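The next block holds one structure in the form of structure tokens; read it before the comments.
Note that one protein chain of the assembly has been removed; the remaining protein chains are unaltered in position.
Up next, chain A:
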């Protein structure tokens, strides 16, 4: 190792203390770690206050399902806020697209292909995603090419799409949804069961190890400084441990007795004396949210588009001068946001088993709050997908925990509002320290 770059990097590392050296070696994001710490504290506090009802497989499983819809939208909101824009219309777009999907599968398609056709869910979802992309593209076009500020365009969108959602059926609620479509909302049917959950968990672990090995090989190719082996092993072990722990937790939540009894009758099984335990496994909406998070992380960190998004957020003029078509990138971001609203709309419509014109009301604020708590800077240029998703989980943990404690809704709103402000204040202090 005669490469001067490596020896210099090593020399610098040895100047640091043991804790700092640990963080440098593992390249852990201390900010993300702080958020996870906050999440753990909130969870433990609720566990204590609720007398042990919070940290149960059942509550955590439900928490994960409730978080999915906001988490999906928060991944797109990161890109929007990173480029110094804002989207206030996501809740209304979710409501409108949900309504379109509801009408498609409950009123339009049955006339054409009959009730409960196997293709109903995919057609409805496809139409929803197309509608979302068109709405996003339309708003993005006005913002990027006509130069109207995103705040105004999406504030208009907030009113327009909420009104449009009402218009589709003149305010009537559409129900029920197609039974296959409904799987996207979770519940005993909408979860993949114990075996498949383990399969997913093991694939995820293999992927983590493969990624660590690959990145090490890449850096070796050019003889760059590499993380120490112990750090790589430690990180892989923690990653795999978390994944397998989550799978075990999801599998520890069993179907309710009533549903088991119905299921046993339907499939002709006699329930043994000790009771029949059927695991939920990972819920489909959670799987959708996690997959969205992985895809969006890939898009932001590994593709040209993602690089441009962050470059534009840091210095729009420089990005323009570097020859980046900033307008088109902006429009693409809003198209992605529209698609994510459609996916979130599918999850919440399926979960409710109905499309209502009030669906997603105030979701824009929860989404923005999740992204901001997750470390997305409103000044632009900074933010991570994982952070925003943890932000969504944190927000949902708060409201779900307060429901568990039986707090009144006004008080819940006050707490959530205060937490948002305090979280951003702490983040400002953190950034000032580390800058």
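Here is the rule we use: a residue touches a chain if its C-beta (ideal position, glycine included) is under 8 Å from a C-beta of that chain, and two chains touch if they have at least 3 such contacts; residues count from 1.
Assume contacts and distances are computed from a predicted model.
Not shown: a single chain whose UniProt protein name, out of "ABC transporter ATP-binding protein", "Fe-S oxidoreductase", "Fatty acid synthesis plsX protein" or "Ring-1,2-phenylacetyl-CoA epoxidase subunit PaaC", is "ABC transporter ATP-binding protein".
Contact with the chain not shown here comes from a single listed residue; of A:41, A:159, A:175 or A:322, that residue is A:322. When the missing chain is restored to the complex, the residue among A:224, A:277 or A:425 that touches it is A:224. Within the complete assembly, A:314 is the residue of A:110, A:156, A:193 or A:314 that touches the hidden chain. Within chain A, the residues in touch with the undisplayed chain are 5, 8-9, 12, 218-219, 221-222, 224, 298, 301-304, 306-307, 310-315, 317-325, 381-382, 435.
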